[in-house]
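Removed from the display is one protein chain of the complex; every other protein chain stays in position.
We call the chains A and B, going by the order they appear; numbering starts again at 1 in every chain.
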Amino acid sequence: MSEIIFSTGSVAWSPLMLVAGVAIAIAIAYLVRAMGSNNYKRSGEQGMAFFSGNRHPDDGIGSENLYWGFFKSMEGYYEFMKKMHSGIVNDYVFWFVLVVVVLLAGMAFGGIL
Amino acid sequence: MSPIVKNVAVVLVIPITMFGLYIILHGHLTPGGGFPGGAIMASLVVLFFVAFGKEWAKKINKGILFFGESFGLALFGLLAFLGLGTSFFHNFLANSDSLFGMSIPFGANSGFLWSGGIIPLMNIAVGLEVFAALSIIAVVMFLENGKVMFSEKENNVGGKK
Partner (left out) sequence: MILENAPALAIGIPLFAAFAVFFFGKLGKRAMKVWVVAGLLAAEVFIIWLAMDALSGISHFYAVGAQVPGIISQAGFPVRVVLVVDAVSALVALVAMSLCLLAGLFSLRFFEKKEGGEKFYSLLLLLAAGITGLSFTGDFFTMFVFLEVISISSAGLIVFFREGEGFEAGFKYLVLLAIGALFLLFGVGIFYGKYGLLNIGAIASLVGVNASFIDFTAVALIASALLLKCGSFPVHMWKPDVYQKASGIVSAVLVASGLVGIYALFRVLFLMLANTPLSAMVGWVIAILGVFSIFVGVTMALKQTSLKRLVGYAAVAETGFVLLAFGTGLAAVTSMDIFSFRAVIGGMFQLVNDGLDLGLLFLLIAAVGFVTKKKRIGEISGLAHKSPVLAVLFLIGMFAISGMPPFNGFASKIIIYESVYMASPVFSIVGILGSVMLLAIFVKVFVAIFLGPPYKGKVEVLPKSMLLVMCIFAFFILLLGLFPKQAIEGVFLPAAKALINSQAYIGGIL
């Protein structure tokens, strides 16, 4: 049994058991589905997506707008990030020189202390 | 360009070629070697562009230059593989009394050409390659003149896959 359980100190995890469990769950779901009625038509009213009783909105609420709340609440952060990723090579080299300075200062203080 | 420049350019072919080949061949004795020697010989091509203009540049056979470049590189790789009996890149010609491996005469002298093993051969290969490659770069930059560099689709940063 210990060949299929992978443990890292405080967690024991066995992927094969998970796959077996998921397969059993899918089998049970399939059995439940097979016990239903089979007069479902793909086309027509039964096949359309449900929009809480309203008509299908034609003006494209696409998947890009899925996380609108997240973006609105973090607007300041995104403004700063847009300025940082400006696309100008000189700014990128500035960040690189900053990394060099930070590492050098850290090495200097760490070595002296 | 004026006839003086054109004639002097033609006259200068021989000294520049001799100088470039000298730098390439004596790479194991004097400073230089394959890369600077090849660059010196490629300056001939640029000299002829400046003297004769675009019509001359259009007549250059790029196929031969590509062939020369690949041939130089393949020769370099082949020489590295030939010493595989001992190890990769082994200098199998040194101390072997053959082509480039003669024993060096004792005492101070101005450098003995037939020494060095495979190093002069590799210098020749690299020199040929650098000459061909820099000539191609000069030809492309001279003829195309930035025509393929910019298109109207270039600055479309988001939205393109």
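Just so we're on the same page, a residue touches a chain if its C-beta (ideal position, glycine included) is under 8 Å from a C-beta of that chain, and two chains touch if they have at least 3 such contacts.
What you see is a predicted model; the values in this text were computed from it and never measured.
Engineer: Go through subunit A and note every residue touching the omitted chain.
Structural biologist: Within subunit A, the residues touching the omitted chain are 3-6, 8-11, 13, 15-16, 18-19, 62-64, 66-67, 70-71, 74, 77-78, 81, 84-85, 87, 89, 91-93, 95-96, 98-100, 102-104, 106-108, 110-112.
Engineer: Hey, which subunit B residues sit against the chain that's not shown?
Structural biologist: Within subunit B, the residues that touch the unshown chain are 66-67, 69-70, 73-74, 76-78, 80-81, 83-91, 148-151, 153-156, 158-161.
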